[in-house]
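The complex appears here minus one protein chain, its other protein chains still in place.
What follows is chain A.
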Amino acid sequence: MERALLHHAFTQISMAAGDGGFHAPSLDEFFPPIVLFAGTPFALNRIMLIRLLVMVLLVLFVAVATRSLKVVPTRGSSIVEFPFNFVRNSIAYETLGERDGRRYLPLLTTIFLVTLGMNLTSVIPFLNIAGTSVIGLPLLMAVISWIAFIYAGLKKHPGAFIRNSLFPPGVPWPLYIIVTPIEFFSTFILRPVTLTLRLTMNMLVGHLLLVLFFSATWFFFFQQGPNGFTLFGIGTLVFGFAFTLFELFVAALQAYIFTLLTAVYLQLSLAEEH
């Protein structure tokens, strides 16, 4: 696997250096050649391998984090416990309150850890692409979040949930002709769609930006002859590193926002006016 990844990195570099002109990155970045099980339904490309790697690492991380739980944490375990604390205190309890927060905490923690882990691979050298930058994984998690808030609403207010979300109380009845389609569209269609697009597009664009900066650096330094434009390469290199840091920030922020919005949707389903 390591070898396939390295091989892919080198072919990308050599492709970039193939002929004289500058190649802008395109969407082909996100559909790399298949490395394993070609021809079967389980064909794995580089992004799938990265997802599997992240999954293994996450399982190991959670196993290590929960192996020796103590009331008074050591320094190491307090670092490992940080994401769990963060999701519980800043997301679950803050939006859902203690009781509902505790019920939906496993879901929210899972979503946060998976999103964060998959996002972080976008800045890790030799992986360099986020597991969430292809639409499948964000779509799956958005569907899970969609099922969760519909389930929460139906469980808490059976009968009233669908009625109240389509016909919000306190609206004069002729307005329902306009309000009901809008409510249906925004609650049951736009929510999962925006959850998916927000995560995918952030990761996709971040990757394209980084590829653009570093391939431009390669172009300015090595492909064209040394002239005045070579100095631009220094600028693109510096910006490439700056945007790598920015990507790190975006990866954490998007994981936070995905989890937070799931919690907010759950809260809206559980709210008392239903």
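Methods note: a contact is a pair of C-beta atoms (placed from the backbone, for glycine too) under 8 Å apart; a residue touches a chain by one contact, two chains touch by 3 or more; residues count from 1.
Rule of thumb we're sticking to: contacts and distances are computed from a predicted model.
Taking the options "ABC transporter ATP-binding protein", "Spore germination protein KB", "ABC transmembrane type-1 domain-containing protein" or "ATP synthase subunit c" in turn, only "ATP synthase subunit c" matches the UniProt protein name of the chain that is not displayed.
Within the set A:23, A:103 or A:198, the residue that contacts the chain not displayed is A:198.
One of A:80, A:212 or A:264 touches the chain omitted from the figure, and that residue is A:264.
In the full complex, the hidden chain is touched by chain A at residues 27, 90, 94-95, 194, 197-198, 201-202, 204-205, 253, 256-257, 260-261, 264.
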